[in-house]
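Only one protein chain is missing; all other protein chains are in place.
We call the chains A and B, going by the order they appear; numbering starts again at 1 in every chain.
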Amino acid sequence: MASIDIQGVGKSYGTVPVLHNVDLSIQDGEFVVLVGPSGCGKSTLLRMVAGLEGITRGDILIGGKVVNELAPKDRDIAMVFQSYALYPHMTVRDNMSYSLKLRGTPSERMSHVISAAASKLGLESFLDRKPRTLSGGQRQRVAMGRSIVRKPKAFLFDEPLSNLDARLREQMRVEIKKLHRELGTTSIYVTHDQVEAMTLADRIVAMNGGAVQQVGTPLDLYERPTNLFVASFIGSPAINILDGILRCDGENRHIILESEEQLPALARIQGRDGQAVKVGIRPEDVQVSIQNAGSRMGQVELVEPMGLGTILHIGTVHRTLKAFVLERADYPIGSNIAYSLPADRLHIFDARTGQRIAD
Amino acid sequence: MTSSARSTPYWFLHYGLLAFYVAFALFPLYWLLKVSITPNDLLYSEGIRLWPSRSSLAHYTFVLAHSDFPLFFKNSLIVSGSTAVTVTLIAALSGYAMSRFDFRGKMWLVGLMLITQMFPLVMLVAPIFKLFSPLGLTNSLTGLVVVYTAFNVPFATFLMQSFFDGIPKDLEEAAMIDGASRFRAFRQIILPLTLPGVAATLGFVFTAAWSELLFALMLVSKADASTFPVGLLSFVSKFSVDFGQMMAAGVLALIPACLFFLLIQRYLVQGLTAGAVKG
Partner (left out) sequence: MSTMPLYEDAADQQRAPLRRFRAGLEPYLYIAPSVILIATIMLVPLIIGLSYAFRDMQLINPFSGGFVGLEHFRNLWMDAAFWLAMKNTLVWTLASVALQFSLGLVLALLLNNPFPGRGIVQALVFLPWAVPTFLSGLNWAWLFNPVVGPLPHWMAALGILPAPENILSDPNVAIWGPIIANVWWGIPFFAITLLAALQSIPQDIYEAAAIDGAGSWRRFIDITLPFLAPTIAITVMLRTVWIANFADLIIVMTNGGPADQTQIVSSYIFTQAFRRLDFGYASAIAMVLLVLLMAYSFAIILMRQSLLRR
């Protein structure tokens, strides 16, 4: 086990930059998730840690040692691929023991380690089968087994669950989390699925366009997204974004929306008078009521029942707002509904830079 | 395109056309066989009969017992076999490099390999003879293997590349992370998965080397290093063209090439499906 430090790392293909100056310190035993849309550079960064991609600029340190020029085999890390990359011509046992064989592990010790890993993953009865006879979930387990038998310095996961169906994905997610708790090995996990990121991570690294956007605990990113990208990428159903102008009147702050509605904001918002802003509010923070008529009224346009709660699409003068409510009241389409946007739940971003305005 | 959707007339046409192709492919081979079992006295008088009134295996007995043909056959087996193995090894390496690495000069290499396909090999006879004779590579099976290997490496490289292109890169990356060097990953993980491709390349090169005549004729003048196509030619010159014996020898010579080819043709299609002739 070891810490991983990424210092000023950049990568270009020819003149095309794909990663800009990434700095990241991962502590020993930490589970870090790199999340972002496809093409954001998260997989490239992971493959650079693995040694599968060259480093154009900066340093990568594993356990305090620069590994920039070290071949993958000498980095003592394990990796789970999206395609699982099981060796099709070898049995499950041989797949799992290949790395041990390469290290000249004595055979009694090897069979001991393999059977321990197999029982941990429920693979005992498949050890002599070839990967093609296994289901997707079983292959996924073998890929994990192959990684854990070695006790590597770090686990790298490259979208390991994206080839599984939703049910299995949920189940494997839990198993990965349990496994990490048990083994405590430093892990870097790449995914484009924000639910996986939220549920698995000690810390999330949100990436976009080859640059790190925000690093923090899942709730950090959810509660205090540092910019528009993180705000809209994390969270499902997605955050509502409204355009407006910030007005500062002494200690009072409010926002004039496009519809010329006034929205009171917290007094501690920094900003300057007349600044163009984007206002985000998460659907579960939009408060609705059908009984009392309020100051803000809209019509129910669409209802998406989710079982756990309901997503309401509320049509207002200039836009549609999404609200997530837990009660299962009946919301007939077209009926009037009152809503409010509590000041302390607003996320306010500069419209031009997309950065959060300090509060 | 599902077969069940096709009508009966379609299948008549389908099988009819295929029957035509099979007949076209096999009839010349049948004729070869027919001539080889026709006794000499009937060769011309019953020349155009579909099956002679008497058949005999006399030509085969003669060829096997009283000619140098078994020697030629053995030489051909040695030459074609070693050529096939050497080419496949070398082309596996270069095909792998073409498939997996991006290196400076790659386009030049492709260009070089293409150019080798563009001139009549006749041109090389005199220069190669001059290069080889001081090295003692003329009149030797080794010399032939060297020449055939060089001639077949370019196409075999393209062929092997297309097979490698069909194998996901993840596999050797996984092996490299498991602790293997790239070369070990190539040997232990990638090569075993390319066995159909290896078989196809072996077969392709074997048949090509098996039938080569020009260099076999020009670089070798002694009978004990002659291959069977040269031996066939010797029936034309030495014994006032004994066609029956020549065809018998031809049929015998066809056997290994055809067997080899029948075994590998399926892999040839399979392997090319994966890859590079199109990419």
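One rule holds for everything that comes next: a contact is a pair of C-beta atoms (placed from the backbone, for glycine too) under 8 Å apart; a residue touches a chain by one contact, two chains touch by 3 or more.
Keep in mind that what you see is a predicted model, and the values were worked out from it rather than measured.
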item	value
Residue among B:L17, B:L57 or B:L195 that touches the chain left out of view	B:L17
Of B:L64, B:V85, B:V125 or B:L191, the one touching the omitted chain in the full complex	B:V125
Residues from chain B at the interface with the omitted partner, ascending	1, 3, 6, 11, 14-15, 17-18, 21-22, 24-26, 28-29, 31-32, 35, 43-44, 47-48, 50, 90-91, 93-94, 96-98, 101, 103, 109, 112-128, 130-131, 146-147, 149-151, 153-154, 157, 182, 207, 210-211, 213-214, 229, 232-233, 243, 246-247, 250, 253-254, 257-258, 260-262, 265-266, 268-274, 277-279
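Note that only the chains that are shown with their structure count from here on.
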item	value
Parts of chain B lying in touch with chain A, wherever the complex brings them together	168, 170-171, 173-181, 184, 189, 192-193
Contact footprint of chain B on chain A as seen in their complex	50-52, 71-73, 75, 77-79, 81-83, 85-89, 98-99, 102-103, 146, 150
